[in-house]
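Pasting a structure below so you can have a look.
With one protein chain removed, the remaining protein chains of the complex are shown where they sit.
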Amino acid sequence: MEALQFIIILIFSPMLQGLIKKFKANMQGRLGPGIFQTYYDLARLLKKDMVVSNVTSWIFRATPYIVFISTLAASMIVPVITAQYPFVAVSDVIALIYIFGLARFFMALAGLDAGTAFGGEGSSREMTVAVLVEPMMVLSIFTAAISAGSTNLAMIAKTQNIFYSPSHVLAFSAFIVAVIAETGRIPVDNPDTHLELTMIHEGMLLEYSGRYLALMEWAHYMKQMLLFTIAVDIFFPFGIVAGALGITGFAASFGIYTGKMLFMCFLMALIESTRAKMRFFQLPSLLGGAFVLSALSLLIYIMMGR
Amino acid sequence: MQNWIEAFYVIDFISVGILLTAVSMNAVSRLETCVKVYTLNSLLLSLLIAIVATIIGEAHLYAASIITMLGKGILIPLFLWKIVKQMKVTHEVEPYISNTLSLSISGILVAVVYASLKEGIFVTGFAKNVFQISLAVILIGLFIMISRRKAITQIIGLLFMENGLFLAGFSLTFGMPMVIELGVLFDMLMGVIILGFFAVQIRKAFRSSDLDKLTVLKG
Partner (left out) sequence: METESLFFIGVLCFLSAAALSLLPMPKVRSFNYILSTVGAIIFAATGLNLMTGSPEILFSSPLNSMMDFVYRGDALSGFFVIVISILTCAVSIYSIGYSKDVGRAALMGVLYNVFILSMYAVVLSGNIVTFLISWETMSVVSYFLVTFSRDEKSVKAGLVYAVMTHLGTAFIIAVFMILYKYTGSMDFSGMKEFSARIPLHLKDLIFVFSIIGFGTKAGIIPLHTWLPRAHPAAPSNISALMSGVMIKTGIYGFIRVSMDIVGSGPEWWGMVIVVVGAVSSVLGVMYALMEHDLKRLLAYHSVENIGIILLGVGASMVFMSGGFYKLSAIALIAGLYHTLNHAVFKGLLFLGAGAVLHTAKTRNMEELGGLLKVMPYTGLFFLIGSISICALPPFNGFVSEWLTFQSMLIGFRSSSAISKILLPLCGAALALTGALAAACFVKAFGISFLGMPRSGHAEHAREASFSMKTGMAFLALLCLLFGIFPGAVVSVISPASFLLTGSYGMEASGPGVLRIGETLSALSPLALLVTMVIMSFATMVFIRIAGGKRRTEHRDSWDCGMPALTPRMQYSAAAFTKPIRLIFKKIYMPTREVKISYLLKPFFVKAIEYRGEITPFFEQYIYSPVTDFIHKHAGKIRLLQSGSLHLYLGYILITLIALLVFGT
């Protein structure tokens, strides 16, 4: 039963994307698409025929599956509503980052496979952003991991309280920047355009169509929800069930989790609506600043002992 | 009252806030924002003193808090604001060091302070953290003075140093006697006013507020 908590991520991740879009539309005074629109899109894509470039190799065809499956595997080891489940022993947060790395590696290769300039551009930028994000993300996670004495995500979730020290707040802010960059949101990437000047993630997916595209998009939604979940697990895990999951425990934990996810969606929509897309070469100053923030969080943790 | 202060480690949060405002000075290029950041720093400082005053209940600390708020939180920022408006410069153009690098350097400064004060530190308890942070703020203030070109940012760097010194003194002794504090504050005020006039004069004389231009004065 507890092993199936990953299904929450599998099923609700497109809705999360819909919610963010809805929030964003409301903030901008638009009606916006319904929150189920992403599901309709996925269903339609699954039923479509595909056009595949004849320049491509098997990498191009394998990538959607590898990306989708590795994201799915990542979601199986993350505690969503309970911290006691079959994979709890291996729910390692560093391993998680590297599983995402596997998906990104293949996505970037697929971008280069069709031999178009768009794909290459997307891959190149994606890897560059990853270079800037990864150290900051690891360092902000280190702060939480050191205070919990473990890199085990369930263990971190069990031992942390809500924002009990300044170092935590700093690490959380750095982590949010990392989440924004990893999910390709403003100000790092613009998910709504297909303009070659701005696109990173879309550039790599340009050659995909039909079910491959559906898998890639779905994996992207799942990754986004997973990152939100990790942020929640690490920085404000209150309400997560530590023991066996009963009916009441499930209901309570799921309710709190829903609330936290709504908060994250709102936060993302707020950031997206109030910030402008940054020029690509200005990103280092944003992400570098976030890196200093995460380094400071570690320092302050060591300095204050909490 | 005391309970929730301890439960939420408010002192920690405020002292880290003081540190962060100092660090973020390195990433700010608009002069108006610089002034705002300094104001925030001073207000946080006065808040910290007020909270410690409620804990230990000493009357002169309340006074110190109010004086800090009025002097450093309102008076000096207002004056700086005026100078910035007069100078008609809004941006720090081309700092010597890029923002990311100077941010990193201020991070390193914090690390150095921590590593050098870890062993054999003579204050304990919450004051230890505050003392370390105050030293870091002093160093960062000095670093701001080194790395910026404009006269006005130099003044702000100096003011950050003074805030750091004040915090250091406060963490060691719970505040110096009122007369000294008043004297220091008055000195600062005078210093800022004089420096402000200098800055305006420099701008008039050299048609630029870059301190680099001062090198032509030597014989």
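As written, the chains take the letters A and B, and residue 1 is the first residue of each chain.
As a working rule, contacts are C-beta pairs under 8 Å (C-beta built on N, C-alpha and C of every residue); 3 or more make two chains touch, one makes a residue touch a chain.
Remember, predicted model here, so these are calculated numbers, not experimental data.
Peer 1: From the list A:Ile8, A:Ala83, A:Leu109 or A:Met199, which touches the chain that is not on show?
Peer 2: Once the missing chain is taken into account, the touching residue is A:Leu109.
Peer 1: Of the residues A:Val188, A:Met264 or A:Ala295, which one touches the chain left out of the display?
Peer 2: Counting the whole complex, the residue in contact with the absent chain is A:Ala295.
Peer 1: Which of these, A:Asn152, A:Thr183 or A:Thr198, touches the one chain of the complex that we don't see?
Peer 2: Only one listed residue reaches the unshown chain, and that is A:Asn152.
Peer 1: Counting contacts across the full complex, list the positions on subunit B that touch the omitted chain.
Peer 2: Residues touching the hidden chain, for subunit B, are 101, 111, 114-115, 118-119.
Peer 1: Considering the entire assembly, which residues of subunit A contact the chain that has been omitted?
Peer 2: Here the touching residues of subunit A are 43, 46-59, 65, 68-70, 72-73, 76, 87, 89-90, 92, 94-95, 97-99, 101-102, 104-105, 108-109, 111-121, 123-125, 127-128, 130-139, 142, 145-146, 149-152, 155, 206-207, 210-211, 214-215, 280-281, 284, 291, 295, 298-299, 302.
Everything that follows uses one rule, which is that only the chains that are shown with their structure count from here on.
Peer 1: Residues of subunit A touching subunit B in their complex?
Peer 2: Residues 164-167, 169-170, 284-285, 288-289, 291-292, 295-296, 299-300, 302-304, 306.
Peer 1: Quick one: which bits of subunit B touch subunit A in the complex? Just the residue numbers, please.
Peer 2: Touching subunit A from subunit B are residues 8-9, 12-13, 15-17, 19-20, 23, 27, 98-100, 103-104, 106-107, 110-111, 114, 129, 132.
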